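Note that this complex is displayed minus one protein chain, with the remaining chains in position.
To keep things simple, chains are lettered A and B as they appear, and every chain counts its residues starting from 1.
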Amino acid sequence: MTDTIETVSRQSTRAVLKEFWFYFSVNRGAVIGLFVFLALVLVAVFAPYLTPHDPNMQYRDVFLLPPSWMEGGHVDYLLGTDAVGRDILSRLIMGSRLSLFVGVIVVVIALTGGIILGVIAGYYGGKIDTVIMRIMDVILAFPSLLLALVLVALLGPGLINAMISIAIVLQPHFVRLTRAAVMAEREREYVVAARVAGAGPLRLMFLTILPNCTAPLIVQATLSFSNAILDAAALGFLGMGAQPPTPEWGTMLAEAREFILRAWWVVTFPGVSILITVLAINLIGDGLRDALDPKLKRS
Amino acid sequence: MSLLEIRNLTVEFDTATGPFRALKGVDYTVEKGEVLAIVGESGSGKSVAMLATMGLLPDTATVKADLMTFDGRDLQNLSSKERRNVIGKDISMIFQEPIASLNPCFTVGFQIGEVLKTHLGLQGKDVRNRTIELLKAVGIPQPEKRLSSFPHQMSGGQCQRVMIAMAIACQPKLLIADEPTTALDVTIQKQILDLLINIQSKSEMGLIMITHDMGVVAETADRVVVQYNGEQMEEAGVLELFESPKHPYTKALLSALPERAEGDRLPTVGDFAQAYSKEGGVAL
Partner (left out) sequence: MFGFILRRIGMLIPTFIGVTLVAFFFIRLLPGDPILLLAGERGISAERYAELQHSFGFDKPVIMQYLDYVVGLFQGDFGMSMVTRRPVWDEFFTLFPATLELSFVAIIIAVFIGIPAGVIAAVKRGSMFDHTVMTGALVGYSMPIFWWALLAIIVFSGWLQWTPVSGRISVMYFFDPVTGFMLIDSLLSDQSGAFASTVSHLILPSCVLATIPMAVIARQTRSAMLEVLGEDYVRTAKAKGLTKLRIIGLHALRNALIPVVTTIGLQVGVLMAGAILTETIFSWPGIGKWMVDSISRRDYQVVQGGLLMIAMLVMTVNLVVDLLYGLINPRIRHN
């Protein structure tokens, strides 16, 4: 008897995943984004083995070397070198680790905090809800990058502090989303049934209601992933994020700024890396949105 | 010459699962001053035919007919400009959901006035006066006040009256009513139907009443077309249809009427499926 229930529930999970993949794969852009993203993850994971040179090694005789296909370039330094002779390609590969790391950590922090606060606010309502939402309103009253900048100024420059600041700034979106979803689900019959059956508040909040609110959260998570990467790069660019010589893509752009007219490659390639990463994630996010809520399928 | 004549109309939709034939060769004829009812269940294609005539189907639809003439004019080969001179002026249509069919951002006065300005070229005070006249004619109290009302401020019945006012503004030769009372309260239904019949008989306007309700057919129609699954099952005068229906599907529809119940159990259309399929028609 329990066997059949288990097989049925496993089958239905597979059925749900299959249906999800059907809707997702219809969107060609989303599939391309997914492959690019997976490729990036592989690059990040195997970075130390993929870099042709040590990212921090300064080759004194090859400052500002152009990319290999241009005049003056060298095939050893495929994408050229920066102002202190470091190989740009190696730095970019290492930088992918940092960017993905930033995305993951920020989303995990923002999701966790956002879900907990949102579920509590949505479930209990009343004064608790008001207090939590007002705090979120205060965070949203400040332009996001400015607030992150000020928070980093408070905590001190550095990648970790940048990640914490960005997570705090992105928090309210998750809280609002979770709260709205919880409030919509709170009065549904299955919740009332569980309550009548004797489920306590914790169980109700996190085991009964929350699993049914995941769709918008997943979409928001991908959006925040890409925002986190962009914001971290921006902070790095302003000198408040990852500090030199860390090969974070935004920090690389800060160092490159004075050479924009002399050596365009030092500026272009880190930016292209950011663009490709964020674009891939946004494509996935679009595909997820269409797949998870076919009713809203408008594009 | 008939007012509206359609022969062998087929409509095919391009869908994700392949082409779908909503209409498989149907004929309609409406004479001046005649009320034609097109009756059938959901999915019979009864609305599709009239939407095709009005040119309101989406681009995914392919419309073909041997003949589609209105007042002697070929509707299939009109230019967009010519079509715009006919639709809304000589042929007009009202729909099932009256509140949703009116634009929420504009007042009633604006939306009726639009028709007057576009087709009759009226201006200024004339538009206002004529709009008030129309609102009176459809039975809306305090029409002067209603001019500045928005659709969400009115009931379904009132919105449908406004729709009717817009439809008759240019004294059309043909009015198509697509399930005009289905979404309304039962008490309001009769009022709207009476209004439509009243307007029709006074102006000698042709009226096509699309409905799934045989009761409505009995109350309003002169001739009836019974449709099922994109095909025509039967076509007859209303008295003839009710007294001696020829097609098994029609018989099934009529038997399902509570007024005609015999015995303990109300028959359903499905009860007659076997009889129908033996007659060599499409399986029910």
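One rule holds for everything that comes next: contacts are C-beta pairs under 8 Å (C-beta built on N, C-alpha and C of every residue); 3 or more make two chains touch, one makes a residue touch a chain.
Bear in mind the structure is a predicted one, so any value in this text is a computation, not a measurement.
Here the chain not displayed is in touch, across the complete complex, with A, B. Interface note for the absent chain: among B:Glu12, B:Asp27 or B:Glu114, the touching residue is B:Glu114. Among A:Ala44, A:Val219 or A:Leu283, only A:Leu283 touches the chain left out of the display. Among A:Val43, A:Ile135 or A:Leu204, only A:Ile135 touches the chain left out of the display.
Residues 54-56, 80, 83-89, 92-93, 95, 97, 100-106, 114-115, 118-119, 150, 152-153, 163, 166 of subunit B touch the missing chain (whole complex, contact as defined above). For subunit A, the list of residues touching the undisplayed chain reads 29, 134-135, 137-138, 141-147, 149-150, 153-154, 156, 226, 230, 233-234, 237-240, 250, 253, 257, 260-261, 264, 267-268, 270-271, 274-275, 278-279, 282-283, 286, 298-299.
In this text, only the chains that are shown with their structure count from here on.
Chain centres here are Cα means. That of subunit A falls 53 Å from that of subunit B.
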